[in-house]
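Below, a portion of the complex is reproduced, with chain positions unchanged.
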Amino acid sequence: MSKGIKFQQVGDRVETYYLIKSATKAIASNGKPFLTLILSDHTGDIEAKLWGCSPDDETTFTSQVIVFINGEVSDYRGRLQLKISSIRPTTAMDQVKVADFIRSAPISPSDMLEEITQYIFDMKNPNIQRITRHLLKKHQEAFLESPAATKNHHEFVSGLAYHVVCMLKVAKSLANLYPTLDTDLLYSGVILHDLGKVRELSGPIDTAYTLEGKLLGHISIMVTEIAEAAKELAIEGEEILMLQHLILSHHGKGEWGSPKVPVIREAEVLHMIDNIDAKMNMMDRALERVQPGEFSERVMAMDHRSFYKPSFHEPPLDY
Amino acid sequence: MSKGIKFQQVGDRVETYYLIKSATKAIASNGKPFLTLILSDHTGDIEAKLWGCSPDDETTFTSQVIVFINGEVSDYRGRLQLKISSIRPTTAMDQVKVADFIRSAPISPSDMLEEITQYIFDMKNPNIQRITRHLLKKHQEAFLESPAATKNHHEFVSGLAYHVVCMLKVAKSLANLYPTLDTDLLYSGVILHDLGKVRELSGPIDTAYTLEGKLLGHISIMVTEIAEAAKELAIEGEEILMLQHLILSHHGKGEWGSPKVPVIREAEVLHMIDNIDAKMNMMDRALERVQPGEFSERVMAMDHRSFYKPSFHEPPLDY
């Protein structure tokens, strides 16, 4: 059996099933059409060119189709590319399904939901607790399968819930160390901070920005949702304003999308925790296939930095 | 009768009524207490020091009290200051009332309301029209007396409505010249863009930021209000999103408080019109008492620039 895409190296022979993530037609300099395919399995994706494609090929090999491919991994300008020897679409006979080819969070949605629910259950302030529970419930289904972003970090199925679960753990450990923090506010802020992404993004597959995502953004969407939840639940009190402020300010400053800077302690901490989890995720992704003594690819969302793995660290596992 | 404060010059004798805008106690370097009074009439305000004040004075001369003063205008570090010869509080006998001492818009609230109502009446898109009318009506009273800001521009009673009326006129003239503009969207954007200030600011006198003004800001407040209005009126359709985007983006970019940049034509134009009217107001204020051939005081909100009045322009009227 072939290695997962993430683990492939130049020269590896490939004979396996992949999901086509996208297929783009273009014209080669010899005037003939070809397809650029992004192929994926649950570990990653790789580009392949289908040279001299026929009109039939164009309608056969499209996004979300599972194909069986024979080929070899090669290098193209420093990036891996799959050289296709043969390719065919699959049928029911192949007994493969799309879900098997999609990257998702390492914990199951139901486990994550249970964990988050426990945090809500433990809240002491009833206003905060009710609003948080109400909004989570309202968007529960989309929340559990949404990615946290279209790229950069947690850009996989259930990435949003996974990001929230990790942040809750960091929040809990910080609250243990800094007792002045109001855990109700902080946990609620963590749970709701990116919940607007269920309306900002189009869903877990081929994730794109929706129209209201582009024109309002998840921050403004959620500030409004909190107001509506409070009205629906007939809750009044400063807690509502605090929760709205937590959401509004969690990007830290104007240039980063927050029209107000954090002015309560928990808002500042929420911003820092969001940062930590996003950066850890990006660095881990960049370094996971890097050998000791080598540098990773550049991480665009971290100032184009390339990260180094010390030579006295362990090499990555090869499976 | 004494000249209005705006028209006073060093050496002018003063014998008239003023409203105390604020009174602050401090200790002089000789160890004695004194009061710093900000005195105002409907044309402007001036500072005065009440040296060696008694405990009685402290309770008598407080904010919102009208006083009768005898004194002389002098210069203190390049700013005018009133040297008090005598000061006394007023009684019913003086037949003076606070309203006469407060700066307000040059058009009456009812006239402004009528003019704005006409713009709404002329709208063709019923969704935009209904939401605009609903929100204006909901906040009508506060809207008609609110200043547009705590300082910088239109910082007087009814300043917000006056700012809107001026902007509507500019919007109309631009729409005549650039026929691609959707006047319904543009006029609605103008009317609603700062309406959130009725909740962001504390009111027309001694204007300060409210708690939700500081933690959310008028932009987020109004985005939520539009959503609530649409729900209440059972309006659906892209118009709601467009109006929310107009409000959200009208500061132009993140650093200036808009979490999204304008991406519809009317949003960009709204931002430019807002700028024009605010800047014209600030420049006119700065230059109105300046003699031809001289420079104005520095205008903080316009990069600390000092503006010049060409020597071939008319001198200001002296009344």
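Every chain is named by a letter (A and B) in the order it is written, and numbering of its residues begins at 1.
Quick note on the criterion: a residue touches a chain if its C-beta (ideal position, glycine included) is under 8 Å from a C-beta of that chain, and two chains touch if they have at least 3 such contacts.
These figures come from a predicted structure and were not determined experimentally.
Here 2 identical chains are displayed in place, and the whole complex they belong to in this file is assembled from 6 copies in total.
One rule holds for everything that comes next: only the chains that are shown with their structure count from here on.
Separating the centre of chain A from that of chain B, both taken as means of CA atoms, is a distance of 46 Å.
Touching chain A in their complex are the following residues of chain B: 211-212, 214-217, 219-220, 223-224, 227-228, 231, 238, 241-242, 244-245, 248, 253-260, 263-264.
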